[in-house]
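Only one protein chain is missing; all other protein chains are in place.
Naming follows writing order (A, B and C), and every chain is counted from residue 1.
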Amino acid sequence: MSTELWYALVGVVLVAVSFGAFMAHTHLFRRLLAFNIMGTGCFLILVGLAQHERAPDPIPQALVLTGIVVAVASTALALILLRRWFAATGRTTLPEEDDA
Amino acid sequence: MNRRRVFTSVALSVGLAVMLGGAVLTRTVPPFDLAVDLAKGIPQSGVTHPITAVLLQFRSYDTLLEIAVLLVAVVVALALRDPQGAHSAAPESVMVDSVITTPVLASLTLMLLPLMIMTAVYLLWAGAFQPGGAFQAGAVLAALGILWRVSGRRIGPFATNRWQHVALLSGFAAFLAAATSTLLFGRPLLAWPFSYAGLIIVAIETVLTVSIGISLLGLFASAPEPVDKRA
Amino acid sequence: MTEPLVGATLLPLAIVVPLLWAVLTLVRPRRRPTWLVLPGLVSWLAICAGLWWQTSRHGVLTHVLGAWPEPLGIALRADGLGSTMALLTSVIGSACALYRLWTPMDADTLGAQHWFWPLFFMFGAALNAVWLAADLFNMYVGLELLGLSAVGLVAISGGANALAAALRYLLAALLGSLAYLLGVALLYAAYGSLALSSIAAVATPNTITYVALALITAGLCLKTALFPLHAWLPPAHAVSLSPVSALMSALVVKASFVMLLRIMMDVGVSIVTPSLAQGLGALGAGAIAWGGWQALRHADLKMLVAHSTVAQIGYLFVGMALLLGGSAPELAWDGLMLQLVAHALAKSAMFLAAGTLIAAVGSYRVADLAGVSRHTPMALFAFGLAGVSLMGLPPSGGFSAKWLLLQSALASGQWHWAVALIGGGALTAGYIFRVLGASFKQGTGDTFESTPFGWDVVALLLALSSIVVGVVATGPLAVLRIGAPLAGATS
Partner (left out) sequence: MLTLLFDVLLGLGLVVAALGALWSRDLFRAVVLFIVFGLLVALAWIRLQAPDVALAEAAIGAGLTGALLLDAVGHLRRTSRTEDS
């Protein structure tokens, strides 16, 4: 197994684990953490698998740079909405997803 | 958290792992090799670092839209903290001050200030031929701003300051202008003539660095204020 | 020779011009933005109309960005579908913008006013970027731009409900685009390219391609709000400002659908088995039934219209099933295209009319509409006309669309889809007449608010065009076939 394939597989595990957490959690903040880890796993697959049995490929690396900026923009937007929502209602979950 | 939800999630997670794992392990070497095309294209791109060439030449359109994404996030952030906005009625009395004011942090920030600016400039300059570039440099600038703010210094309310507004926009506006200008000369969008390409890219990266830094900082600073002093 | 070149310049302009207006409206946010916004709308309309005209005359137009040829670079491509959707976007976008400009501003809405226009133009640019994209990763960035600006438009609508709807929508959008990106990552690993056309040429049925297509399909179905992944849509569409609801129901869900359609027809067509196509169609039939049923029983008028969107999305997927797994794909293509166009026009008209009715009555409840027929007959008429198209009564666009799909289903011997199509029409008739019936009841008093005349005009024009498009369907359909990924297609 090449280093690249190994990290792609680590990416697979990260995506699967964080997807599970994304579905299991109702706390919006935790779902956001899961989204970020899922994104990172996805990026590892993108670069790792493309470079497996190949020379280092700058194209997926550049795509990941774009992806990281998009992810941080989305995360920031979600956090702002979440903080507003929390300030207005005192909740950290969506209305239909109260466990209590 | 109920049992059924956890069980479903675990099942989904395992299913996804099997699917993805199967796909990753059965992958064969692809028919196209863009890295070869890329190596051929770099001498015509005006820069030597391949990543910069991809981000600001071959796939510069992606980068343009990506800056637009960042701008949208900032606009929404500003919209939701606008004192005249729809949410001004939301009670914020529950919030307390989150500013950490330890003297150590404050003096550390002062010491770090020139160092971080230097780092940002270095990263920007390095981007032309080795790892680095506008995004990393912008992030360092933003980090500087965040440290500045966390250490108790005020940057001022973001939405009201017209000047910051313009700085925020300048990166995207300059990029957009540079992208569109080529159409006037009958060339495709973003097709800069070779002799100017290097210069244009450096200029765009410089403006973008400041703009990205301010945007990222704006996303941080325009989160609802810990204490709404105007209220 | 020069003319197609001029035409091809329209492709980047369709994206750059809205972006420019996003910047302009952001630099100088003002209370009365009319004279800043109108030139933007006019140039946007002109560019998209020109693009449509050029495509109809010269066939598929391609613009190679930065002069870097694919697959190293990115190209913009306007086929019949792309340029028609761009034209439709500019028409519906302008209509919704006019509706917004005619909205009287009070203290509550002024704050949002500053930020509405930059987001609106970003949103328009993002839609055009998706319609004209020919690169898998570029589609991803376009989709994210669209998703975030749409979430922003929902969030600034005001109130805690809007925040909840925006958050729910954002989570769905982020998960959907991440699934899509995972699929793209696998396709890049498998084929070494991101250009849709170059992958289409070499796509082979193997595990990695199947998994990639499954992820892309799942992600894009979530973003299109295909049943049973639709839960985010009704609240987001119902809670927004009416012009935003109209834009989202008419266009946003179609962006991810068109992406899925392109990927399926280019990459998936030789790989997707008929049973998988039937599965997608079954979900579509489920959407028709569930959306129609929910629309019948919701007390809130905008929730009713939003659930109608869930149902109408179902028709798109039934069309896709017939396209991929039927023996009359040409008929299915025509029906599908017409459904895209007719539903966009009818649903935007319906949301705008519903907004007018709600403003007139001062309540969101269907039951409170009693007596409104005499007070705001124009809006109600527009609502009814749009309903005619959604139900699929002749001679509307909705009728022609469903008729073509029906013929395709019967020609393929898959008449179970015919049951879904006709049953869906009956459900639609049910909820439309529920609204009309409530409106024609005797009112208790004359406590209606007056609404701007311009609102009625905009909604009525959109509703009329959703009817007219059925009468003159052959013209648009000929353009929509340009560059269509069908065996007998002209290009």
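As a convention for this text, a residue touches a chain if its C-beta (ideal position, glycine included) is under 8 Å from a C-beta of that chain, and two chains touch if they have at least 3 such contacts.
All of these numbers come straight from a predicted model, not from anything done at the bench.
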item: Visible chains that the absent chain touches, using the contact criterion stated earlier; value: A, B
item: Contact set of chain B toward the excluded chain (per top definition); value: 51, 94-96, 98, 123, 131-133, 135-136, 139-140, 142-143, 146, 150, 216, 219-220, 223-224, 226
item: Chain A residues touching the omitted chain (full complex); value: 3-4, 6-7, 9-10, 13-14, 17-18, 21, 27, 29-30, 32-34, 36-37, 40, 43-44, 47-48, 51, 56, 61-62, 64-65, 68-69, 71-72, 75-76, 79, 82-83, 86, 90, 92
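To be clear about the criterion, only the chains that are shown with their structure count from here on.
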item: Graph class of chain-chain contacts, one of line, ring, star, complete, other; value: complete
item: Pair of chains joined by the greatest number of C-beta pairs in contact; value: B-C
item: Chain B and chain C: spacing of chain centres that average the CA atoms, whole Å; value: 29
item: Length of the line joining the C-alpha centres of chain A and chain B, rounded to whole Å; value: 17
item: Multi-partner residues of chain B (at least 2 other chains); value: 20, 24, 27, 33-34, 38, 59, 62, 66, 69, 72-73, 76, 80, 87, 90
item: For chain C, residues that touch 2 or more chains besides their own; value: 137, 141, 144, 148, 151-152, 155, 160, 163, 182, 186, 188-189, 192
item: For the chain B and chain A complex, residues of the former touching the latter; value: 1-2, 5-6, 8-10, 12-14, 16-17, 20-21, 24-25, 27, 29, 33-35, 38, 50-51, 53-55, 59, 62-63, 66, 69-70, 72-73, 76-77, 80-81, 87, 90-92, 94-95, 135, 212, 216, 219-220, 222-224
item: Contact footprint of chain C on chain B as seen in their complex; value: 19-20, 22-24, 26-28, 30-34, 37-38, 41, 57-62, 65-66, 68-69, 71-73, 75-76, 78-80, 82-88, 90, 165-166, 169, 172-173, 176, 179-180, 183, 186-192
item: List of chain C residues in touch with chain A within their complex; value: 137, 141, 144, 148, 151-152, 155, 160, 163-164, 166-168, 170-171, 174-175, 178, 181-182, 184-186, 188-189, 192
